[in-house]
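Apart from one protein chain that is not included, each protein chain of the complex appears where it belongs.
The block that comes next holds chain A.
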Amino acid sequence: MSLLELDDVKVHFPVKKGLFFDRTVGHVYAVDGVSLSIEAGQTYGLVGESGCGKTTLGRAVLRLNDITDGGVVFDGTDLAKLPGEEMRAFRRRLQMVFQDPLGSLNPRQNIESILSEGMAAHGIGKDQTERREKIKDILAKVGLPSNALSRYPHEFSGGQRQRIGIARALVLEPDVIICDEPVSALDVSVQAQVINLLEELQESLGLTYLVIAHDLAVVRHISDVIGVMYLGGLVEEAPSDALYAGPRHPYTKALMSAVPVPDPEVEDRRERILLHGDLPSPANPPAGCRFHTRCPWVQETKCATERPPLLDTGDGHKVACHFTAEIEAGTVKQTLATGIEAVTGTETVAAEAVEVSEGETEAPAADAPKKEPATVPAQADANAKEKETEAKAAEAEDTKKETADATETEAKAADAAEEASDATKKAEGSPKA
């Protein structure tokens, strides 16, 4: 039995309107039926575009959001139905590290107060002296000086603040820590340090992690299993290596194809799958397969009408697509005129190659993402197999307009592809839409 099991978890936020008394006029289907399980001592990486419901799911596990439906079974207890006070007691064992290190620390509390508050609430330590000793211990573990105790959050650097956030979770001696984009607010140079710290802590304390990220590179390094989320649901789940070696869901394929490969030769041959249009609104998700509005392989049958379940396709590699086998076998071809408007406006799964190095000083600061508009300039499809491909003009608001005609020679297409790869690199770490 897994330590943490989510069973068809749904979190729907009511959309309210009304002059005097609020009426519910609809719902945001932020999380819509997610099942997954996490084994003790393992790390589950959850990735997906901005707004797909990762944070909401993570918070639902701790019941920081109301769970509309489904079960969250932690160590044999269904948290979803637990009364408030009992849930509060369970929170000691399930902790969270937040995305925004500064925002998650009360500006008016010093570090000792922030760290001891939770301990006091759970009756850990007889008195403040005992708690302070314990806190000093933990501070040392996360690499903070003990004189940090009397200081305030704004006196620390971003990386240090995240260490405080981690320490806040650790003082309660939790079993599970949910890390919601633990490094995405940090400088690239500091990201590796924090990821390393999380890994070390897992080893020494036997922690179980649910790590949320929009950055495939971050999760890959530390996850045992990775789940890919799209619009409130899991579309693929597999052991980390298997997922990277052979993504099977069209969405994952597209995500992976956006990651540049360090080897220039491989990079040149890399097939890039670009997605059409924007992420649909979770308030009005597409029927059938959630991905069918953007899927390059979308089929006439089933895709728009039936929601594909997440099924094991062998070796624990689960995929939610009606045509996994056919796509794998190559019997169904890409149907949509291949992608021109790559990832418009949304935060793509960023492709920074975060090198998780042991030495804290040698983090690759040179890789710091440049802030560029998220819109990727158009480029022609490099996949020349598709003769009928009609590459449309693509416009990047702030950048130059480029028109490329895909019916032109292969050589031209390849040129364009190269350019696009530059653009993709530039768009890495692009600000949220």
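Convention: a contact is a pair of C-beta atoms (placed from the backbone, for glycine too) under 8 Å apart; a residue touches a chain by one contact, two chains touch by 3 or more; residues count from 1.
FYI, contacts and distances are computed from a predicted model.
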**OP:** Among "M1 family metallopeptidase", "2-oxoacid:ferredoxin oxidoreductase subunit gamma", "ABC transporter permease" or "Paraquat-inducible protein A", go ahead and choose the protein name stored in UniProt for the chain not displayed.
**Re:** "ABC transporter permease"
Original post:
Among A:F13, A:Y44 or A:F98, which residue is in touch with the absent chain?
Top reply: A:F98
Original post:
Of the listed residues A:R59, A:K134 or A:H322, which contacts the missing chain in the full complex?
Top reply: A:R59
Subject >> Sole contact to the chain not displayed, among A:G33, A:G48 or A:P153 >> reply: A:P153
Original post:
Which residues does chain A use to touch the chain missing from this display?
Top reply: 20-22, 59, 62, 64, 88-89, 91-92, 95-96, 98-100, 102-109, 117-118, 121-122, 152-154, 165, 168-169, 172
